[in-house]
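Only a single protein chain was left out; the remaining protein chains are all shown in position.
Take a look at chain A:
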Amino acid sequence: MTTQHHADIGTNRPLDEYAEAEVQRLLTEDGRVAEQGLTVSRREHTLILCGDVESAQRRDEIVRLIREQFPGIDLQVDIGLTRANAPADAEELS
């Protein structure tokens, strides 16, 4: 998806399922993001982003891009950072 394509969406677009689909595709297809592991959902007038990413920079960039491409929407961000600690145990398989 190109930046121009997103610009066509325009400001103050209703938060309908088309907008939800565009956000989902933005997350995947924008080269600055390329995230397929986030859940995008709508609750009344709020767009909710859920899931885990690998760095705080990625989370910040996702939020910045969505606010830029979808100005005026009420965005709730619930994105965590995936833990990368060593495992405390192993699973034994017979």
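One rule holds in what follows: a residue touches a chain if its C-beta (ideal position, glycine included) is under 8 Å from a C-beta of that chain, and two chains touch if they have at least 3 such contacts; residues count from 1.
As a working rule, contacts and distances are computed from a predicted model.
Within the choices "Phenazine antibiotic biosynthesis protein", "Sugar ABC transporter permease", "NADH-quinone oxidoreductase subunit F" or "Icc-related predicted phosphoesterase", the name that UniProt assigns to the complex's undisplayed chain is "Icc-related predicted phosphoesterase". Within the entire complex, the positions of chain A that touch the omitted partner chain are 31, 34, 36-37, 39, 51-52, 54-55, 57-58, 82-94.
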